[in-house]
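Every protein chain of the complex appears in place save one, which is left out.
Just so it is clear, A, B and C label the chains in written order, and each chain counts residues from 1 on its own.
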Amino acid sequence: MSDLERVDALIDQLLTENPPATTEVRELWGAQFDLGLAWVWHPEGYGGIGVDRKYQAHVNTRMNEAGASTDNRLFNLLGIAMGAGVLMAHGTEEQKSRWLRPMFTGEEIWCQMFSEPGAGSDVAGLSTRAVPDGDEWVINGQKVWTTLAHVAKWGLLVTRTDPNVPKHQGLTYFVVDMEADGVEVRPLYQITGEAEFNEVFFDDARVPDANRIDAVGAGWRVAVTTLMNERVAIGGNEVPRGSGTIAGAVEAWKSSGSDDQVLRDELVRLWAEVEASRLTAVRANEMASKGTPGPEGSVGKLDWATLNKQVTSLTLDIMGLDGTLFPGGYQLRRPNYGESQVPQRAFLRTRANSIEGGTSEIMMNILGERVLGLPGEPRVDKDVPWSEVRRG
Amino acid sequence: MSDLERVDALIDQLLTENPPATTEVRELWGAQFDLGLAWVWHPEGYGGIGVDRKYQAHVNTRMNEAGASTDNRLFNLLGIAMGAGVLMAHGTEEQKSRWLRPMFTGEEIWCQMFSEPGAGSDVAGLSTRAVPDGDEWVINGQKVWTTLAHVAKWGLLVTRTDPNVPKHQGLTYFVVDMEADGVEVRPLYQITGEAEFNEVFFDDARVPDANRIDAVGAGWRVAVTTLMNERVAIGGNEVPRGSGTIAGAVEAWKSSGSDDQVLRDELVRLWAEVEASRLTAVRANEMASKGTPGPEGSVGKLDWATLNKQVTSLTLDIMGLDGTLFPGGYQLRRPNYGESQVPQRAFLRTRANSIEGGTSEIMMNILGERVLGLPGEPRVDKDVPWSEVRRG
Amino acid sequence: MAEARISYAPTDELELIQSTAAEFLADRFGTATVRELMMSDDGFDSAAWKEIVELGWTGLAIAEEHGGSGYGMIEMSALLEVMGRHVVPGPFFASAVLATTAVQEAGTAEQQANLLPRLASGEIGTLAVFERARDWSLSKVETTATRDAEVWVLNGVKRYVLDGHLADLLVVAADQGLFVVESGADGVRIEQTPTLDATRRQATVSLEGVRVPSGSLLGDRGLDSLSRTLLLGTTALAAEQYGGITWCLDTSVEHAKTRHQFGRPIGSFQAIKHRCAEMLIKSEHSKSAAYHAARVTDDPDELAIAAPLAGSICSDGYVWAAGETIQILGGIGFTWEHDAHLYFKRAKASSLLLGDPRHHRRLLGDAIGI
Partner (left out) sequence: MAEARISYAPTDELELIQSTAAEFLADRFGTATVRELMMSDDGFDSAAWKEIVELGWTGLAIAEEHGGSGYGMIEMSALLEVMGRHVVPGPFFASAVLATTAVQEAGTAEQQANLLPRLASGEIGTLAVFERARDWSLSKVETTATRDAEVWVLNGVKRYVLDGHLADLLVVAADQGLFVVESGADGVRIEQTPTLDATRRQATVSLEGVRVPSGSLLGDRGLDSLSRTLLLGTTALAAEQYGGITWCLDTSVEHAKTRHQFGRPIGSFQAIKHRCAEMLIKSEHSKSAAYHAARVTDDPDELAIAAPLAGSICSDGYVWAAGETIQILGGIGFTWEHDAHLYFKRAKASSLLLGDPRHHRRLLGDAIGI
């Protein structure tokens, strides 16, 4: 039996034993985990059956076709897309057993706490301290830009455990109970008035040593696993032609009834760039699927940020004075992901695209250094104890 | 008698005693020097009368109005605009007496030799060696981008005399006889096919110690005097509205008869930027004349380079297929400054605008660091002997 | 060339206007106040408005005989530069610039004598001219004025009316010309429309059978004077935009000097340093364009060049600078808490209020014969 046949047989079993129409969704996802269809490439017992990762898309597609929800992958994205990988690469048996299943069923939401007010692009310069106390660690500090923290049960947390070694060496990684004493989550309102993100404050919060991921001082290694997953998740996806922000611009153009040739040229130029970028992602996927990924795969995140900002700005220009309005006005609240986004809101929201998930400046460094092989900057913080490096 | 009256009286004297229509021009310039109207701010005896520099423009204007040529200021630019300042600031009595007068009369043309193949933006990293030998110095090395070297009698030369100290400390400045043995001048052909510049090769050329400017090891200080004069000379000048490269673009637009609104918007955008830049130079001059120069004075060179490149490129677009032609074809020869420049040649020539006289990258550093006060890069070549610094 | 005699340098008088304004605004329009107003229903601080009136700002560009201080665009621009730097909310621009200019440009001596003192003394006016989203030249005006015995009857809908919800006086563009309409007149309905830039509000003004006295028609040149009013408005707005750019530049540079990542101030990285340098260049260009326009308002030919030049340069410059300020600030620049978004929103909205940069360039091209 080929891997594909094996996967298909398991999907048949899942859907037969748990008819999507009549099965409670968490029960379905639990069964999916137990059958090894949660992360098919994981070994058996950890939500997988040890086959190639590419079959997961097939599982998801077949489930959707059968009317079975895969929304857990969205509302628990940081757990299922990142946390699981971290646990598999660095976690203990106990940790995997304890966390993977409720993560997949969505019973326990996960969040990720890396960035700090003083550590943005330079994440490894972070200051949140963890100090050992018996078989616990005492956490003090502040994290920022934490999505889902206000609904999360568990948080992936990087802390500084040794300030007296160079910055990458003194970090330790934990899984933190977000409901524990000393952990406070506050909404972080953004330019749109909405709070997609949170700030998390640690005030003598205590984490059992059993929740430490990998060794003391190995936090950076674990963080890199997490960040690589994050950057892959943004950009580089294959999308239909003309979708995304450019669709809004074209729609604005058409409903404007304008025949302004200057605007038209700008719109077509952006359409062309968006399409060239999209085709680059298509090429990247083809090369990756052939096992020979090339430079085309590295430009997606940067393109996405650059073009989104340009396209949404031009959209407002096309709208003219309508672009100066803000239907509904500003309200300080949690975002409602269900409602459609007006172009003005998209214009504001996309400003963060070149900051979140790696600033465009950092992405350009990565393209220059890792893809083109150009030399790095002189490092003033290398080989210097973290405590002696200026930051903030 | 006010300074202006004094200057006017001397001009009257000059023009009366040396009627421009009947006086040989070198004789006129000699008389101008002797009367102190060459560089009015120099002390008496050095071509000046010790009044404010601003009166020089008045002298030149009145001479031109009277039909007296001031072309020496153009064809001996590097001497009169830069060399003289260097001699006044750093030269000995003998040096000033020997060189200033024939420099001003144009009998002796001057050139400047700083850049080397391995030392462009990092001029202070230069390699041309000068080794003492009795009361002479022996020069070996190569200079590049030297205008007028092929017609010059004297050259301003910066050399390395001590490789074992940090780069700025081991330099010494000379005036070199360009006709001496061991000095070879070769034309340097550029992208247009013309050779505006030269390469100069030193092969055991000998320079008397009497031609050394300022102390051994003080060459950087003297070079800075020279370079500051150079950067002031490019950009920042007040020019009439719509003149320069933008005039060519407007002319191309008008003769194209085009009604392409996209091209028109691009042309007007550049026209507006050129005009805003021009107004900035006007403001800079006003502030400088009031003794309170501000940041507006520092952007001229950068603007000039950036806008010239954009304008000449758009000009070819406006010309369409005519822009793909090159009337006359390429010829490897010295430029003929008299002939009018076709837009295609301007398109090519302006590529150097962002390299010559300080690259745009260096100019941006200067704006960022000296004008805005932003911190410099970490320096890997500071406090390191020149001989140990990687270069080329 | 007329411009050869123009001085762009600060005078003692201009410096006094600016320092007085800076002091007052820092005191009365600190960031907490601006934010409170931004989230309030009408975005208006009537107490502060009274102080503004007492300071003489609403009458700054109104002749002394009409209750103003008799200054002109140079002084108004100097003031607006500081107001732009503080991203001040309220109807000042709508009233003291747009409505006042419209009355000055279109009104007869008698109308000016009637209306300007009201505006100088703090009644709020605004310009209700636009109907469509991208027709800044008013190529088509659907609002009609029809004569009925001794009165005019106005019908139509004016959109994008700056601070219309606060206005006492509306200067309305109809097919027969500009009309002054009291906001309380029968048949006038004013509805606030939420704005991208919540520090500058807008309203939709509906006119249904509004009867206004015959003297409400400003002057006798139809809509001719409107283009000059809009050029002057563009000139004034450019000064405000330049003021916003100075905040962006200073904020970016300050952050680049103090924020450390990788053990270095981020301003030591060329990616940031060169962007700050570019911002400096755009700031200087914007200043040149705005200052020049403010100084040539008496020369119609030159204003026809200088105003759209300033509109194009300052609009593009401010939008770019405010966007890059957010980028240089990084995450904090994207928060509601940091002031950067106030400037970003102001910049974008201002770049569309009286014409987008392409519209300004079209006018400029016409003026210079391109």
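Everything that follows uses one rule, which is that a contact is a pair of C-beta atoms (placed from the backbone, for glycine too) under 8 Å apart; a residue touches a chain by one contact, two chains touch by 3 or more.
It should be emphasised that the depicted structure is a prediction, and the values quoted were computed from it without experimental measurement.
The residue touching the chain not shown here, chosen from B:32, B:56, B:115 or B:226, is B:115. Considering the whole complex, the residue from A:57, A:215 or A:372 that touches the absent chain is A:372.
Touch with the chain that is not drawn comes from one residue among A:303, A:356 or A:381, which is A:303.
Not every partner is drawn; the one left out touches chain C at residues 269-271, 274. In the full complex, chain A touches the hidden chain at residues 241-242, 250, 253-254, 264-265, 267-269, 271-273, 275-277, 279-280, 282-283, 286-287, 290, 295-296, 299, 302-303, 361, 364-365, 367-369, 371-378.
Not every partner is drawn; the one left out touches chain B at residues 115, 117, 119-122, 125, 144-145, 188-191, 193, 256, 258, 260, 262-263, 309, 313, 316-317, 319-330, 332, 344, 347-348, 351-352, 354-356, 359-361, 364, 377, 379-381, 384, 389-392.
By our rule, only the chains that are shown with their structure count from here on.
Averaged C-alpha coordinates give centres for chain A and chain B that are 54 Å from one another.
Rounded to whole angstrom units, the spacing between the C-alpha centres of chain A and chain C is 42. Distance from the chain B centre to the chain C centre is 44 Å, each centre being the mean of its Cα atoms. Residue positions of chain C touching 2 or more other chains: 264, 272, 358.
Touching two or more other chains at once are residues 265, 377-378 of chain B.
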